[in-house]
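Yeah, one chain of the complex is gone here, protein chain that is, but the others are all in their spots.
Now for chain A:
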Amino acid sequence: MRLFLLRLFFVVALPALLVALWWLASDGSTNVYWPPLRTILRTFPDVWTSERLRSDLVPSVLRLLAGYAAAAVVGVALGTVIGSYRRVRAVCEPVLEFLRAVPPPVLVPVIMLFAGIGDTMKIAVIASGCVWPILLNTVEGVRAVDSVMAETARSYGITGVARLRSVVLRAASPQIFAGLRQALSIGIILMVISEMFAASNGLGFTIVQFQRSFAIPDMWTGILVLGLLGFLLSVVFQLVERRVLGWYHGLRAVSRRSP
């Protein structure tokens, strides 16, 4: 119990300190663009009613999840193919490096031309940005499957789907998760950016809307909501990762103890 409280303290200490600092620093502020935290927090419940959560937060999260899921499926599938064949890799690698280097926000106007200004465009923008870290990490992970493991699988006639499911993807899973983690933060950024162009709802849209109508404390509450959303998603991600990669963390802990 004491240990638990101590750990809780360590988790909460720094955020509490930062909030306190913000509170104190902004307390006497008369700057319109820099309202006291007290005002922002007082505005929060008025702005983020359940109706607004439904009309702005839910659509944003759904778009994010759709884009992220599409990127995960495409990234892992393509990455597995590219990682498995040396020739395919040699052909694809330069192209991939180029495509990865293009900043995804710059694609928004282009994607708008093809996909219009609806949800499809936003999902396409999110997916097109998220797919690269997932794809490249999957390529690396699949390529680096241990040779002895691969030979073991071959000698026992483990081929095709069974090999992919039980050996290759599992062996690559630590790398794939590293890619998924990077993609998550990219996804949140692109979710907001895509909603700043030609949108009629969503978090990004709302925040810009508040800013343009000089509802500054409301704008700040939107930023807080975004932060909280990002935090929550990363907690969920960690829970999933700990479950799927439990073996990997255990293995690492063992090999650290006895080098």
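Keep this in mind: contacts are C-beta pairs under 8 Å (C-beta built on N, C-alpha and C of every residue); 3 or more make two chains touch, one makes a residue touch a chain; residues count from 1.
Quick note on the criterion: contacts and distances are computed from a predicted model.
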item: Name under which UniProt lists the unshown chain, selected from "Ferritin-like domain-containing protein", "Pyruvate dehydrogenase E1 component subunit alpha", "ABC transporter" or "Cytochrome c oxidase subunit I"; value: "ABC transporter"
item: Listed residues A:Thr49, A:Ser166 or A:Ser200, member touching the removed chain; value: A:Ser166
item: Touching residues on chain A - with respect to the absent chain; value: 146, 148-149, 151-152, 154-159, 162, 166-167, 170-171, 173, 247-248, 250-251, 254-255
